[in-house]
Each structure stands twice: as C-alpha cells, then as structure tokens.
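Dropping a structure here in structure tokens format, bear with me for questions.
Left out: one protein chain. Kept in place: all the others.
Moving on to subunit A:
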Amino acid sequence: MLEFICRRILSLFPVILGLLVLTYALLYLAPSDPATILAGENASVEDIQAVRKEYGLDRPVYVQFGMYLKQVSVGNLGVSMYSNRPVLEDIAQRLPATIELALVSLVLMAIGGITLGTMGAVWHNSPIDHVTRMISVAGLAIATFWLAIMLQLVFAMVLGWFPVRGRIPPEMVPPVQITGLYLLDSILTLNFSAFRDAVRHITLPAITLAFGGLATVARFTRSSMLENLTKEYVSYQHATGVPFRRIIVPYVLRNSVITAVTQLGLLFGSLISGAVVVEMIFDWPGIGSYLVNAIFTSDYKVILAVTIVVGVIYALVNIIVDVIHAMIDPRLR
C-alpha cells in the first residue's frame, strides 16, 4: 500500500509540469499584454517598453518559462503584478476558505447523493424513487448561478434564515487560525458562537456547490445498487436468513459506493472550478474569486499559481480516491 501511494505521488511531478507548460502557453497566446496593463492607461510606448524590460517580458518565451520554472521549483510562486504582494502568501490566506467550502460540499454530496441513490434503488419504481430521480435531473439541469441567486432570494432575503454573503459577519473577528478552516478552528478553540456563524454562512454556498454533484452521485449509486441487488450474493444471503435491511447496509452498499467514490474524486475538481462562480456570488473570500480578479487584470503570475495549486489539489484528491478505492475493494490491492 505504501509503495502504491509513493508511486502515485511521484507521478504527480510530470502532471504538474504538463500543467505548467499548457497554462503558460495559453497565457502567452492570449491577446492581452500584461506590460500594457501594468504600465497603466496613459503610459507612453517607452513606459511600456520599460515595464516589459523590468519584468523580463522582452526575453524569448522559453527563457521566461525557464526562469519561472526555476522560481517555482524553490517554492516561489512570484509576486502579483497587480498588488505587488507575494502570490504564495495570498493563496495561503485564501485557499483554506475554498478548501472549507469544497470539503463541506463534498460531504453534502457524498451523504446526500448516496442516501438518495440508495433510497431510489431500494424502493425502485415507487414514489420515493420518482422523487429522488426528479432531484437528480434537477441537479444536472439547474445552472449554479441561478440556484445561488434563488437560494439567496428565498432563504436569505425573504426568510432571513441565512446570511446573503460572506464567510463570517463583517464585525466579527475570525477564530484563531489553526487550520484556516473556520468550522474546525472555532470548534478547536471552543468558540461556539463563531462556529454557529460559520455554519450559517457556509450553508447556502455549500448547497449551491454540492447540488449538481449530488445528483451525479445519486444517479451512480442508484444504478450501481440496482445492478448489485440482482447479484447472486444477495439471493444467497437472503436464502440463508439474513434480513433484507442488513443485506442492503452494509453488504450491497459497499459494492455500490465504489463507482460513487470514483465520481466524488472527479467531482472534487469541478468543485474547485465551480467555486469560482459560487465564490463570486456569495462573496466568499476564497481562491476562486481571487482567480477571477487575476484574470480581469491579466495578472499572469496569479493565474499560473492558482492553476498549479488547484492542479496539485486535484491530483492529490485523486490519489486519496485511489487509496479509498483500494480500502473498499480488496481485489484492487
């Protein structure tokens, strides 16, 4: 198992290199010129030239890329061309917010999707199944931004159950940073009022982000469970007197969540990219809104850095998924 994990981690490096090359090439080919933007609106041609020289933008692209690689390899993601702050520092500050949002959504997706899928399969073709199928179709069909605005409208503005935006109330001091995840930090520091506020703030964005994935997980769990219910081991256990509910949980369920776990791993990537929209709408101070700002300002150091970080997280999550897979299914070990 350890060897398996090490091998997977080593395989990360070519992935990251490929990611860097691709992103760099895309940025280079994009029509916007960072030097022009940096120099400001009223800059003369000479000013722009000067900026270009200062940032090394006049050198051949492979030299620029080589310099960048050298920096990255020692953990230096560069300085934002827009705010002049070190990119790594900004990311370190904002990443926990996105991770927290993605993790809560992942949990909602896993629990909600697997529960709905299981119910749909156990009560196959009953009203319960129809409702779960309707939720799945809705989850795939409804656009994230529309759902976000509707949730804000109904639950935040009309009913007032949840705040419209933000991560904690503006007047409140964030809990002492341990992990950077407010939910975890507030519990670790026994700050329960902060915990309650953090839960209230994360609820709507997390539901928005989770809904589409939840539908996918529910569909995969349902069809996989329906298939597993026809398996010989189910009728064997039934024939030996094991009650039906025991056959479902854990025996059939464990076989059925194998596909759902794969889906969860793939969906985590879409959670991070989906966070871009959700973070903008809910004013969530995460890496998604940071990336959007960087794109608007052609801050290519930031764009590259965020791409690397998201790529690494995605690859790591998929290693974790493989490990969980091997834990669930002994045949893969």
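By our rule, contacts are C-beta pairs under 8 Å (C-beta built on N, C-alpha and C of every residue); 3 or more make two chains touch, one makes a residue touch a chain; residues count from 1.
Just so we're on the same page, contacts and distances are computed from a predicted model.
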| item | value |
| --- | --- |
| Chain not displayed: protein name in its UniProt record ("Glutamyl-tRNA(Gln) amidotransferase subunit A", "Oligopeptide/dipeptide ABC transporter ATP-binding protein", "Ring-1,2-phenylacetyl-CoA epoxidase subunit PaaC" or "ATP phosphoribosyltransferase") | "Oligopeptide/dipeptide ABC transporter ATP-binding protein" |
| Which of A:R7, A:K53, A:R196 or A:R254 contacts the chain that the document leaves out | A:R254 |
| Contacting the left-out chain in the complete assembly, out of A:S11, A:Q71 or A:S235 | A:S235 |
| Where the unshown chain meets subunit A, residue by residue | 231-233, 235-243, 246, 250-251, 254-255, 258, 328-331 |
